[in-house]
Every structure is written in structure tokens, then in C-alpha cells.
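Shown here: the complex without one of its protein chains, the others still in place.
Right after this comes chain A.
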Amino acid sequence: MASLSLDQLLNNRKASPFTLINDTVNMSALPLLVEFSSRALESQQSLIVVLTETSPRQWLEWINPTSAIHIIDCYTDPMGWDQPIAPYKIKGATVVPIRLDDIERSILAPVLQQTKQSEACLIVVDSVNTLAMISQHKTYQLIRGLESLTTDAIRLVVGYHRDIRLPATHGPGLGDSLDRLASSLVRLEPLKERTQFENQARLTGFMPADSFSYMSLMANWVSRGGLAHIEWRRKSGKISYETNGFCYNQRLEIVPALQLTGEIQVKEIVEVKADPMASLSFNLSLTDEQRKTKENLVLPYMKAQNEVQVDGQASGTIYYEPDAADDFDDEDPDDDLDI
């Protein structure tokens, strides 16, 4: 089975320095981010996580804490309302609570420091929207700074809530700007509900329109499955668009999308071009000898063809070659007139 794009992205099989995960309230990016982190730890990479919407303790419950994890905690107390907390460790994993005085300096500097300490690492940013509410431009500069840190060994995965409308600023929206920076985009979508209308549709041919709801029955039901639409911009310049499905079964598994949606795909029948000569009852091909004689055949105007090419003069003269049937009589036919 050809490996699926999402699988390749998770396993870092093929390079994608900056992966942007666009999620919505109906299908959160968190399971995917956790899976990225677990697989990175399994392949002996170190993990740097910037948490803005998830508590570090919760994060460490999903991922077994090891000393290779470094968490930059913007969740506990970003505004500095409480007493400052010193960095602490939970079972080997370091947690550094910080205050967001200046987004770029507060986050970029520790990340830069950490990347220098290990050779291969994965930088995960939980959600950029909290930072964007402070300043959209600074968030963009932060992500651009993080992206400039990426190399073959250092990857970046960022989650962004696409359905939150940020206040309008002059210039392009943050979502589009991040799309432009990313080397692969993943857009998450929940599965469609199977309702009784589907059976009715098959019987009667009438398809009701989807009614609007903020959250559907299938929202965030990861054990059932979700869909990921991937746009992968590779270094060679080629862009591939693919849709994969994922479902949770002790670990997140990546499956082909059709397995989850249950649609029957109509396969395009590829016609093999039949040789038109094969079905004839007579032979149209030439042997070599026949081909030679065909080429040596003298066609009319061949002499003129060669002459035109050689002379190159204006051809106004008439070339007449007397035939065998022509008789040339030099006598003047008017001679025998007696007038």
C-alpha cells in the first residue's frame, strides 16, 4: 500500500520543515499534535513544546515524560498576575512558565537556546490564536522567526484555529499569511454524520441540505475518525493534494479516507490503446525491401523539386519536355497556303 501523506509527515519520512494544522471547533488538532510529539520522541528526537491553550500537566499525561521534553508554558500565567513560578521538572520533563511581555523575545530566545542543545528536534506550538489576540503582527514575526530556525533536523508544527475571526487589520489575515509560510498545510474536518436521511435519499432520490449547527454529533469523535486534507509543497516545486483519514485506536492510526467515509470510488477505466493494424485480416506493414523500393520510387516533380532547390531563381520559365507522342515539325504550317 502506498504510504499516506499524513503518515509520511508524522514519521518525518520526507522533509516538511513547517507544518501548519488548521483546525476548527469541530475537529481539534490536539490528537494530531500529540501524535507528532510521540513519534518524534520514539525516533530519539527532542521535543520543544510551546503551550498556550493546554496545561503542561495534561500534556504530560498524554505523552510519557522524559528528559527530552522541554515545555515553554504560556498557559499558566502569561500576564503575570500571580507570583512568578520558577522552572520545575515533572518526571524529567522541564516546564518553564514565562510571561508574554514581548512575544518574540519571550518565546524565541528559549526555543533558540534549546535547539542548540540537541541535534534533531521537533518544535510544537499548540495554538497561535492566543498570541494573535495580543498582536497579530508580532505573532507573524514570531512564526517567521521559528520557521527560520528550521533545518533538515529541526521541524516546526503549529496549530491554528481557522474558524476564529481575528479583528481586521490592514494587510492580509493571519491565516493566509501563515499558509504562505508553511511547507505543508493540514486542514481537519470531522466525518459527516450518517443519518437516516441517507437511506431515504437512496430510496427517494431526495437529498436534504445540511442544516447549520455549531457542533455536530461527530465533532471531535476521534475514535470514530476524522479527515485531514493535506497540501504538501515539496522542495522540488511539486505540490500534492491528498485527503487522509485518521482514527484513534490506542494510538492514532492513519487510514485512507475512503475507508472512513465509505464512499465507493468509481475507478476510471484506462483503455489500452489497441494497435489498429492487428485486427485487420490483410497485412498493411512493409518489409524492409518494400520500404526501400518505396523510397526509391521517382515521383513526378522530383526533378523540378531538386532544380528549384539548386537554382533558386525566380521560376517564371516554363519547362516543357516533349513527350514521345509529340512530333516536332520544323516546317511552318502556313507554307502551303496559296494566297
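Going forward, contacts are C-beta pairs under 8 Å (C-beta built on N, C-alpha and C of every residue); 3 or more make two chains touch, one makes a residue touch a chain; residues count from 1.
As a convention for this text, contacts and distances are computed from a predicted model.
One subunit of the complex is not drawn; among "Dolichol-phosphate mannosyltransferase subunit 3", "Ferritin", "Elongator complex protein 4" or "phenylalanine--tRNA ligase", its UniProt record names it "Elongator complex protein 4".
Taking the complete complex into account, A:140 is the one of A:18, A:75, A:140 or A:246 that touches the chain left out. Interface note: of A:203, A:284 or A:299, the residue touching the hidden chain in the full complex is A:299. Panel shows chain A; residues 137, 140, 144, 170-174, 176-177, 180, 231, 233, 237-239, 241, 271, 273, 276, 295, 299, 301-302, 305 of it touch the chain omitted from the view.
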